[in-house]
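See structure below.
Only one protein chain is missing from this complex, and each of the others stays in its spot.
Read from first to last, the chains carry the letters A, B and C; within each, the first residue is number 1.
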Amino acid sequence: MANNTETTTPKYKAKDFSSDQDVRWCPGCGDYSILAQVQRTFPEVIETRKENVVWISGIGCSSRFPYYMDTYGFHGIHGRAPILASGVKIANPDLSVWVATGDGDLLSIGGNHFIHACRKNVDIKVVLFNNRIYGLTKGQYSPTSEKGKVTKTTPFGSVDYPFNPISLSLGSDATFVARSIDRNPKHMQEMIKRTGAHKGLAFLEIFQNCNIFNDGAFSVLTEKDTKDDHTLFLENDKPMVFGKNQDKGIKLDGLKPIVVDISNGKYSKDDLWVHNEFSVSPTHAIILAHLDDNKDLPTPVGVFRQYFKETYDGGIANQIKYVKEKKGEGDLEKVLFGGNTWEVD
Amino acid sequence: MANNTETTTPKYKAKDFSSDQDVRWCPGCGDYSILAQVQRTFPEVIETRKENVVWISGIGCSSRFPYYMDTYGFHGIHGRAPILASGVKIANPDLSVWVATGDGDLLSIGGNHFIHACRKNVDIKVVLFNNRIYGLTKGQYSPTSEKGKVTKTTPFGSVDYPFNPISLSLGSDATFVARSIDRNPKHMQEMIKRTGAHKGLAFLEIFQNCNIFNDGAFSVLTEKDTKDDHTLFLENDKPMVFGKNQDKGIKLDGLKPIVVDISNGKYSKDDLWVHNEFSVSPTHAIILAHLDDNKDLPTPVGVFRQYFKETYDGGIANQIKYVKEKKGEGDLEKVLFGGNTWEVD
Amino acid sequence: MTHVKEKDFQQLSDVTVRFAGDSGDGMQLTGTQFSDTTAWIGNDLNTLPDYPAEIRAPAGTLYGVSGFQLHFSSTDIHTPGDTADVLVAMNPAALKKNLPDIKNDGTIIVNSDAFDVKNLKLANYDNNPLDDDSLSGYHVFEVPITSLTANALEGLPLSPKEVSRCKNFFALGLMYWLYDRPLQNTEEWIKSKFKKKPEYVEANSKALQAGHKFGEMTEIFTTRYKVEPAKLPKGIYKNISGNEATALGFLAASVKSGLPLFLGSYPITPASEILQFISNYKNFGAKTFQAEDEIAGITSAIGASFAGHLAITTTSGPGLALKTEAIGLAVMTELPIVVINVQRGGPSTGLPTKTEQADLLQAVYGRNGEAPVCVLAARTPRDCFNMAIEASRIALKYMTPVILLTDGYLANGSEPWRIPHVDEITEIKVDFRKDPEGFYPYSRDENLARPWAIPGTPNLEHRIGGLEKSNIYGNVSYDPDNHDKMVKLRTQKVKNIRNDIPDLKIDGEQSGELLVLGWGGTYGTIKEAVAKANNAGLNVSQAHLHYINPLPKNTEAVLNNYKKVLIPEINLGQLARLIRGEFLIRVEQLNIVRGLPLKVNDILEKITELLGGGNGK
Partner (left out) sequence: MTHVKEKDFQQLSDVTVRFAGDSGDGMQLTGTQFSDTTAWIGNDLNTLPDYPAEIRAPAGTLYGVSGFQLHFSSTDIHTPGDTADVLVAMNPAALKKNLPDIKNDGTIIVNSDAFDVKNLKLANYDNNPLDDDSLSGYHVFEVPITSLTANALEGLPLSPKEVSRCKNFFALGLMYWLYDRPLQNTEEWIKSKFKKKPEYVEANSKALQAGHKFGEMTEIFTTRYKVEPAKLPKGIYKNISGNEATALGFLAASVKSGLPLFLGSYPITPASEILQFISNYKNFGAKTFQAEDEIAGITSAIGASFAGHLAITTTSGPGLALKTEAIGLAVMTELPIVVINVQRGGPSTGLPTKTEQADLLQAVYGRNGEAPVCVLAARTPRDCFNMAIEASRIALKYMTPVILLTDGYLANGSEPWRIPHVDEITEIKVDFRKDPEGFYPYSRDENLARPWAIPGTPNLEHRIGGLEKSNIYGNVSYDPDNHDKMVKLRTQKVKNIRNDIPDLKIDGEQSGELLVLGWGGTYGTIKEAVAKANNAGLNVSQAHLHYINPLPKNTEAVLNNYKKVLIPEINLGQLARLIRGEFLIRVEQLNIVRGLPLKVNDILEKITELLGGGNGK
């Protein structure tokens, strides 16, 4: 489908993905790091020629992303990126379709398109720049802002509870769910690669600092003295260990995750819960999604869940193939003259 | 707030909730049973005078519901019932606000309002008439239709996967999640009572037969010879037993639910998983929500989860009270003349 | 059987028949079968299905009545008929509800079995109308259709309920007899429809034949009617509804442009059928996407357009309202899409199953900012085919959204259509931009259209979006003068379409006393009214707009050729407003908003009044 005249994929460099447009985020914004990691990893992530790559976004600071990528790009309207992307992907399944979006864009106005894209397993990659605030409109609270947050629209503190984007996507049956942090380039690079490699809807949440309107929202996960005790790096098939000295672990007590100390001999790594990205049911991932509901437990980053089922765009394409095989390639003359006709002469 | 001149609540009868409008559903439609059970239970469910009850709906066969209830009613626009209801409830928290909605109305066009109302825990009762089809528009597939379904818009079978409404609502942190079946009036009555008694967003999914466009969608759960083996009635604190002879049970194998035979002596009721509606984490409920992903396992009905946290409307009201206490009742003159003023004379 | 008295045949030039019964009685099916057979034997025809918003409202109720009117003739006709010559009423409610639309002295065939106490009460009859003289102005035939059907099917392995469901075929058989139509067509339909239920094939065929035989045998009918075939142009015909014609039109546009079709849509009455039809064309590579809502329907189509498809979205009024913001995005990104709006009664949910013309100003103006789009309107069911192709042509050539307006009457109504051969349909030329040399995403060709460079094309990587773009280069631009220029360019582009569409045609005198100007589904009604007025010696012509934005170049000149211009619309004067605002021309209006097609007679009266006749001024 992709109208390539040339068919081999050149060896790209990061700068091949950098457009001629000046980047216009605030100095210090976490978005810069995301852009850098995407450009850095794309030569590896993109298995196709770059004219087959499309970046699609809604509205928000994060949604300016496509302008900075030297690929096809579409800066859509607020909240509609997942469905705009779905249209592109269904029309041409050969394209590699990526969505750059913000917590307001994806989860406030765009929530429905997101959960439906997850449910349908449209083969698009959704990268959420979660800064827990509305950046572009200058600092109103978002559906991922913590309860009680004081912002321009909540001068006395917000009274609603935030979404847990991981749990929402799992509840919508997304086939790939992962999380990373703007301040951890290496981890982010890995997650971008994993996201790109997944066949089906891939959802990657990135904690992103908005230093203007919500500075430090993720500081416990990024500051040197706290991050190790608050972050759990998920690794498949590995016991869940964390802490500055890798001295703490997660154990499953029935359905309940608890923290245990593995430095004092009472528990060892063997007692710990082993991460399984590929668990058949979503239960494993859901427990992880809610891990830090308890403030004593760390926040997981990494791949929560990955599984495979037919993609929506693939299903549509296959059905067309199947019907063509069954009924033969469409013949307009036949359709027009089909049914109950009669002749006047 | 409710402008009652009279304050005691009379003893209502079912027919007090029946409006003067003829009911216009197709003969045989499952909606009739829902209406009957609501009218039958409401004298008990409604702890307030009936002028404080409001039924709100979107568009669909199911959404005609408010016309048949002799309460305040608002037949809104497609998909918007949860937010219309939220507006009513936030404006006047003394009202008992109910939503009647269909699988298309709530989960297709209305999905976003639904998940946000769940997240915010607006104190409204959402009753989903899930017939897994678009009834009013005459038989297109819906987001709860099974994959492969042949309908007017999917002549070759649908290619997308359905939502699991229970799992979606749990993923959105709904504080009360339950399910019932149109053909089991007694169970439905109990669920309506439980729904009405919950403080916070209560979501009740009712499997409802559309005998015109999707007849028999739930027949395994309603037909005499299959229903006992396919339905699991959830009861709090009780081991999960089911089957014609109550001879089968659910056991938890790690995170994985399995069916065991409790008639042959190998397993007894004591080995079974015990239902806990009030589990702190959503894990328990999520496992149940996905129970019948495995076709060998039964479909649970009953209360999946109930927990309590501040309601959104309550939070707004409390904040107003708090600010009034702190700043004093608003004084318009003061606000108008506040800030940087100067006098010209 | 041999003693049956030969019945007289009476020749008629046209007849209007209405079938009415419970929504569960199969009246739409009966009407469609009668139409298909009638078309098939060569009459011209025009139909008006009229069904309630309820799916199968409880039997016997007034609001559960479903009707189907059909006008057929041996000459050219254009409307479903103001009033019916014959009513087939399957129960008291059907009789009561439809009586006002039956001609004085008309014929009424009732299923007398259904006139029991319960049904009479449900229909709010105090007395049985068959027993008092309330029907004295009509020729009433009482036929115990239910029991006759039961008799005919005796012995078949069917439940009483199943037997009763066959009674519409009995009624149809009787009507076939009365109007001398063959059974064959319907018999074949029954066979293929119930392929998997041979007992149903037998039962329904038997009921059909029994109805026919009953006509033959009974004493109560003394006359039969013949309506000769109409003299239609040579060709192969089929009976087609507006929705089906719309679907076929886009399929043809897809084939003729070489672009795969993408339809992103959300079901809504009365537009859902288009989605349903097109979802059958999978072997043409057509992709149908039943989206989560209308916004998703159009936005997915915009995505597909970006990716190089012929992208369309179908909806009705409330859905168009929801698509508003996204249409603006298509305007700004200058991508081709067609939005089909099948108008229904409004505002809000309004009258979902009824027809109306009140979305015109929404289509023309209903967007934020200066967001010009091309607006077209189909005028008859079969015309939807041509306008679908024309809408596609314009969208693709000018890189612009096009809104195509049809309405509930066109969508569900049907008429004979001379089927065009594929090679009679003009090609639609589409050139994707391939050459990187001098490529700029917002450069413009002689039509002011920008290049269509689709993802997958090497070296044309570029970014588009809803923010204002610099002319030619297409980068985001906040420059004030650029914005002024772009606002004006986008408007000019749509205006220029004027040079690429046919002049407004006049039926009748090229100048004179009165022009009746219309648009959309009122075409047939106006045509018949004007013809009648001409026959009565009145000086009146007709012009009917296919193109509303832009208007044809000669519109102003045409209007100025008449002393008066009358604009009849099923709204409060929306085209009238556009015409007044555009040309500062005084226009007369006729605005009747009843959820139904206008009546020939209403227009005729207005014409007469305006020309000083009738109860003039």
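As a working rule, a residue touches a chain if its C-beta (ideal position, glycine included) is under 8 Å from a C-beta of that chain, and two chains touch if they have at least 3 such contacts.
Keep in mind that what you see is a predicted model, and the values were worked out from it rather than measured.
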(message) Please identify which residue in B:41, B:62 or B:112 touches the non-displayed chain.
(response) B:112
(request) Could you tell which one of C:75, C:223 or C:348 touches the chain left off the display? (result) C:348
(request) Using the touch definition up top, pick the residue from A:134, A:242 or A:342 that touches the left-out chain. (result) A:134
(message) Counting contacts across the full complex, list the positions on chain A that touch the omitted chain.
(response) 22-27, 59, 61, 75, 77-79, 108-109, 111, 134-138, 140-141, 143, 152-156, 212
(message) In the complete complex, the non-displayed chain touches which residues of chain B?
(response) 1-6, 19, 21, 49-54, 56, 59, 66-67, 70-77, 80, 83-92, 94-95, 112-113, 116, 316, 319-320, 323-324, 326-330, 332-333, 335-337, 339-345
(request) In the full complex, which bits of chain C touch the chain not displayed? Write them out. (result) 52-53, 63, 316-318, 320-322, 324-325, 328-329, 331-333, 345-354, 356, 358-359, 361-362, 364-371, 465-468, 478, 480-481, 483-484, 487-488, 490-491, 571-572, 577-578, 580-582, 584-586, 592-596
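The rule is short, and it goes like this: only the chains that are shown with their structure count from here on.
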(message) Please tell me the distance, in whole Å, between the geometric centres of chain A and chain B computed from their C-alpha atoms.
(response) 29
(request) Can you check how far apart chain A and chain C are, centre to centre, with Cα atoms defining each centre and the answer in Å? (result) 44
(message) For chain B versus chain C, what separation do you get between their C-alpha means, in angstrom?
(response) 39
(request) Would you pick out the residues of chain C that each touch at least 2 other chains? (result) 282, 292-293
(message) By the touch rule stated above, which residues of chain A touch at least two different other chains?
(response) 112, 116, 316, 319, 323
